[in-house]
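Heads up: the structure comes next, in structure tokens.
One chain of protein is taken out of this complex; the other chains stay put.
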Amino acid sequence: MARIVTMGEILMRLSTKNYEKFVQAEDFHICYGGSEANVAVSLANFGQDSVYITKVPDNPIGKSAVASLKKYGVHTEYVAFGGERLGIYYLETGAGLRPSNVIYDRADSAMCHATEQDFDFDKIFQGADWFHFSGITPAISPQAAELTLKAVKAAKKHGLTVSCDLNHRKKLWSIAQARETMPRYMEYVDVCMGGREDAIKMLGFSLNRVNEDDTPNLEAYEQMFREMAEKYSFRYVVSSLRQSHTSSYHEFSGCIFDGKKLYTAPKYEMNPMVDRVGGGDAFAAGIIDGLVEGKSPQEIIDFAVAASVLKHTIPGDANLAVREEVEHFIDGKGRGRVQR
Amino acid sequence: MARIVTMGEILMRLSTKNYEKFVQAEDFHICYGGSEANVAVSLANFGQDSVYITKVPDNPIGKSAVASLKKYGVHTEYVAFGGERLGIYYLETGAGLRPSNVIYDRADSAMCHATEQDFDFDKIFQGADWFHFSGITPAISPQAAELTLKAVKAAKKHGLTVSCDLNHRKKLWSIAQARETMPRYMEYVDVCMGGREDAIKMLGFSLNRVNEDDTPNLEAYEQMFREMAEKYSFRYVVSSLRQSHTSSYHEFSGCIFDGKKLYTAPKYEMNPMVDRVGGGDAFAAGIIDGLVEGKSPQEIIDFAVAASVLKHTIPGDANLAVREEVEHFIDGKGRGRVQR
Amino acid sequence: MARIVTMGEILMRLSTKNYEKFVQAEDFHICYGGSEANVAVSLANFGQDSVYITKVPDNPIGKSAVASLKKYGVHTEYVAFGGERLGIYYLETGAGLRPSNVIYDRADSAMCHATEQDFDFDKIFQGADWFHFSGITPAISPQAAELTLKAVKAAKKHGLTVSCDLNHRKKLWSIAQARETMPRYMEYVDVCMGGREDAIKMLGFSLNRVNEDDTPNLEAYEQMFREMAEKYSFRYVVSSLRQSHTSSYHEFSGCIFDGKKLYTAPKYEMNPMVDRVGGGDAFAAGIIDGLVEGKSPQEIIDFAVAASVLKHTIPGDANLAVREEVEHFIDGKGRGRVQR
Amino acid sequence: MARIVTMGEILMRLSTKNYEKFVQAEDFHICYGGSEANVAVSLANFGQDSVYITKVPDNPIGKSAVASLKKYGVHTEYVAFGGERLGIYYLETGAGLRPSNVIYDRADSAMCHATEQDFDFDKIFQGADWFHFSGITPAISPQAAELTLKAVKAAKKHGLTVSCDLNHRKKLWSIAQARETMPRYMEYVDVCMGGREDAIKMLGFSLNRVNEDDTPNLEAYEQMFREMAEKYSFRYVVSSLRQSHTSSYHEFSGCIFDGKKLYTAPKYEMNPMVDRVGGGDAFAAGIIDGLVEGKSPQEIIDFAVAASVLKHTIPGDANLAVREEVEHFIDGKGRGRVQR
Amino acid sequence: MARIVTMGEILMRLSTKNYEKFVQAEDFHICYGGSEANVAVSLANFGQDSVYITKVPDNPIGKSAVASLKKYGVHTEYVAFGGERLGIYYLETGAGLRPSNVIYDRADSAMCHATEQDFDFDKIFQGADWFHFSGITPAISPQAAELTLKAVKAAKKHGLTVSCDLNHRKKLWSIAQARETMPRYMEYVDVCMGGREDAIKMLGFSLNRVNEDDTPNLEAYEQMFREMAEKYSFRYVVSSLRQSHTSSYHEFSGCIFDGKKLYTAPKYEMNPMVDRVGGGDAFAAGIIDGLVEGKSPQEIIDFAVAASVLKHTIPGDANLAVREEVEHFIDGKGRGRVQR
Partner (left out) sequence: MARIVTMGEILMRLSTKNYEKFVQAEDFHICYGGSEANVAVSLANFGQDSVYITKVPDNPIGKSAVASLKKYGVHTEYVAFGGERLGIYYLETGAGLRPSNVIYDRADSAMCHATEQDFDFDKIFQGADWFHFSGITPAISPQAAELTLKAVKAAKKHGLTVSCDLNHRKKLWSIAQARETMPRYMEYVDVCMGGREDAIKMLGFSLNRVNEDDTPNLEAYEQMFREMAEKYSFRYVVSSLRQSHTSSYHEFSGCIFDGKKLYTAPKYEMNPMVDRVGGGDAFAAGIIDGLVEGKSPQEIIDFAVAASVLKHTIPGDANLAVREEVEHFIDGKGRGRVQR
């Protein structure tokens, strides 16, 4: 069991039910999530010693967000309380040919204004093995970008392995802003994760992503990952591989580059998906879990992809599948049969 | 912004939830709809000046039906109040290989007994550009058939463009009855709409609808539309093209004939659909919108088909997609990806 | 109309909603079901004179289970009341690539401890035509296995046709236990039903179930059924044929051997399914209905497969489709179209 | 166990949830009820042999209404199928100072057009002990009034005890119409039930209903009941006694006159009530149950009032309390305490 | 029918269901409301020509808020679109002895940053009769306070009657801030409304509000209202009179001072209430309606109090009772009886 610290913003997600459009909705389903919080929950469900740090308002809404993490065993004792509000995002869940729509209302959240005074990093990182963050946190505010840098440096100082999920969010910042900020963290990063075009957009790499037949161009991925690893001394570069056909039907796989070679997982047809949000975070958690468990690259990518595939069948932001379920899924037992 | 008047019957739809059969249902989802009301809502959502006329009972149920239209900006000031009851239809929503089942309970509705005394057509049509009705209204009662004729004539007198969605409903009347009634309206109609076999059944045309490979026989459509246009002086004849595989999976496209040539839209795989009811009305609204906006036939059919495809992903009778969503869909951006 | 008696255990099923995992669930959907109870409900829906016997606790929970059967016209006047509890099973409904998960909590149920003192078989079987049971009942307890033997013998004594759905449940007993028990009933059985590998597991036959292209090896089925019929003097051996792709997508057909020849039904693509539980029971009910109605083997298997396919689109354990719906489905009318 | 036949109209009730007004409702709760159907369900719950006759449309809605009765053990084998529609009533459930509002949509229901051809009264009444009807059935149509007369006469011919709940519904007919019709049945009635002012309105009696302090004027009741009994040879005259303070708070009691003396029950404060509809029917069922069980007048009225009080705490039209619950309630055990 | 313009902020209300605490909630009920929006909806329900102006973000959430008003016939064509977000408030609905809890998250809403550039007051007020605002709008931001002043002056310039509901919100500003701002508007106000201690807190008056027996000290109210009317030339001063016993039980009345005399309404026991939010706005709408309809002071206060009492039984922020319901309630017909 490794001690893994994640830091980011947790938001309230308000989503429409039964594929309603916003204007029809009489009630919203509530869940609390955020890229790193989702990673934290998934790691706790895998049995890891998972610690999440963030800042939330000192009111029942902030406390409800924290309670949602505690339920799954995430350690929340270092969460800071204060600030004005919890960020929100509205989710209009798409179906078939209609895309989901996200409306952010997260400006001026408690985490936007958090500073290093809110966290005792020396205490938090003591005895910890790993620190994970994503490119979303620096995007929410300059203060959060600064805090992220402080956290990364402190993690490195304490000898932790550092992973970053690049996670570009175009509604939060421009490519130019991202390119100015993200490279600053890269020297501290050991494991770089980034689906699709994140590395291109945020770090300035280029990639001919798909072959002519629309399949992933794995040679190009390997080449780019090698360049990335060389430039920033990443020990691992990983990426999910997703083909989006409709809101209900994606194909999903992933790959990991260990500095030498690119390993890929089987490709799964996810049809239908139940909840696509958090699929990448489930993948990231699977990667981290594999690395702290000392698995081989092939085992790691197989596990991470399987974990993410299961997440897509579970409502809410976080992957609630436990280790046995993921392993059972990889073994291919009982797919589509009732277990009884 | 054009002023478009639609007239028809609005019904309360009572539908089972979660694919329950009627006998299981402990509650019904309520929505209010009807072919022309659905067209009116969709046009209002596209920003048109949409006016709906009907007759509903002067009680809270009738008023709730009207409120459901006002919510989307449909002008309802000419709705007549009176009569005994609001028509109902029960909808058992199918799934996969089980068809949906509709049970009508609409006899003796307020609209069945409406007469021209209920509507001041001179006032209603003043300043209006377009009048739309469907073949459902004449089917509900002889009085309604008479009222429809009065309305169509008045619309013509005021110089409005008139469109008719043939919309054969076999549970309301026989083919013989339809053939006796519908042709009476056709001389006043400028734009004739009719999916599948409506024109065959209701106007007596014939059509070898599909090729041997089960694809639509477009040559036959063009030929029939040309005959229809000639016989009745239609300016446009349009039809959706639908292949029904299961209750959850249809293929959908459409075509428009402008007196010279048949234009077709791309075909979409709708899998899964969320709510199939009102798909044709969303298509009709797309056609009307395109014509009043002065688009080209190709643009019109592309827009109408896209609008209808989106409708199939939205619960309820009416298309709630706004213009930007339809255009965004046509541009093919973000299909299947969360917009964030 | 034939009088058909079924005997087994009825359970409360507690299932998660909206594809939630157990840990997320704030409420459970309730239904009451069990293999033979499901057969009884389906037969009652087909208009047969359906009698169900079981034992339930004499409290409101036991009575609610019985009321759920009475609603569909099953005769429950011979149900015994007593014992400690109603068995439960928890169902986490899967989706796409995630399997459903069943957790049994049925030990020490009233039916586990039922004895022949609880039932007056002479009275129950008087005037009846058919007795049906499944391999689940003997699996729940030695007492229930004994009771089953008593029932089967009594049924035979009264000249009833006896059918058995082998229905192996690996969470209830081992293959060894099953092989020791099940053959004891076979000499009394006229119609033996058993999907997939039940006959192999429970009666010791062997079957090379699929061809190299993963299609059912019908020659092997016919061969095994012939051996079974010879060994136990079965008049009919039937089996569903199911290919499970995901939790949402199965292919389904079935076959019947009448002592001479194997008859198969068309294969249906069930995508999506709404509720997979009880699919086999719906098939069994279709077989029994066909036999008591005196249909030909081909008609029987066509009807049974169609009935089961419809069941997979209906929430809950039991097939609520009535005869007309099944026949309408076989006729292929209106598949995927709204009936209006 | 007595065989008690009731006849009347069963309706679908569509009620708003959570005290919403009609215009707010996105779904309706469904139940099926009607005065005599409610009596039938309650009697079945008390263990009586309860038979209900009515006519419903031969479609899934009609069959769902019948299934709702079968669930509680009511015998429905004499229900006639045919006609156009099932009557509906909409219920906007009030709270506190806001009254509930009922909107009827029951014209032209199957039962409105039922005739004696639909029922084989000789078969239905054979072996039966009791026939019960209410003043609602004659109010729905002249045909139904005629049918009621036929039924009452046939019941008498077969020697059944006949009870009538006067049940004036001002939205169905005028006092004048009621006065013309109802007395025609009275010569066949043995037990006359009528809360409040029914007897005044429908039979032309007069009653100074309340004392100056707003308590029921029991002397006046006794006097009027004596006159009624004398005029129509009633063996019993009964009435509930209700003081309505708000939609949530009523006081309730009842009285029975056995030709000699008036017996009254304790008065209960019902605060809050859960569902007021069907309170009178629960009372009527309690009276009938007491009479067929041969209880004393005091026991009868105590039981009927207690049964009705419990009904007011149960959602839906019908009293689902079983005999033991009513008796337990009369004994005063555990009121307000959790039974554990 | 008078044209009444109201201006203020509309918020999304997210409320817990079934008396859950925030930490338990898995979903929130949504409604859109705000003091002046609620007044606008109630006036539209009374049949007035009701115009609401505000600023909302140009996204589906802002448009959903506007649609919720259009549904009830409020004119929204002057609503400005722009800014960042729609304000939110979370409502934990109390019960019995537990108070409801409101958490505001409304900083930086679109309306906070609205300016007179967003509204064409000359056009808006043309042909209008009345302008209504509350003390909440100036409290949300200095800009909004400035905008309010502009609006009030413009209304006066166009000869409208101006009403203000003082409505102190202690979570939005301090008493000192309120006292600095609110008197600036008073010279333009004709009708001043203010429950409880608003006038004391916001305008600096003093009031010995209750007698020793906890009843309202009406002499003190009359005295203070007279002083207020004299100081600011108010034509009417009105106040609700509320005694709060628990979250479920209040007593409610109100009074109006017409410059000469204080008129009071009957006092109602509201037990239970369904939704207390918006009770004051319903009262304000009742006052405005009475004044534009030219009723007497006694009629006005009776109507306003009755309207507010009914509001307390209706879920959501706004009073959905129509004029006939309020009048029916005043007549005292049918209280606590089902209307059927």
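In this document, chain identifiers A, B, C, D and E correspond to the written order of the chains, with residue numbering beginning at 1 in each.
The criterion applied here is as follows: a residue touches a chain if its C-beta (ideal position, glycine included) is under 8 Å from a C-beta of that chain, and two chains touch if they have at least 3 such contacts.
Just so it is clear, the model here is predicted, and its values are computed rather than measured.
Considering the whole complex, the residue from E:P138, E:G194, E:P216 or E:P272 that touches the absent chain is E:P272.
Touching residues on subunit E toward the chain that is not drawn are 18-21, 23-24, 89, 91, 94-102, 104, 169-171, 244-250, 272, 276-277. The omitted chain makes contact with subunit D at the following residues, 71-72, 268-274, 309-310, 312-316, 320-321, 329, 334-340.
One chain is missing from the display, and on subunit A it is touched by residues 67-68, 70-73.
Everything that follows uses one rule, which is that only the chains that are shown with their structure count from here on.
Contacts with subunit D and subunit E are shared by B. Looking at A-B alongside C-D, one finds more C-beta pairs in contact between the chains of A-B. Averaging Cα coordinates per chain places subunit A and subunit D 62 Å apart. Mean C-alpha positions place subunit A and subunit C at a centre distance of 44 Å. The multi-chain contact residues of subunit D, meaning those touching 2 or more other chains, are 21, 23, 26, 67, 101.
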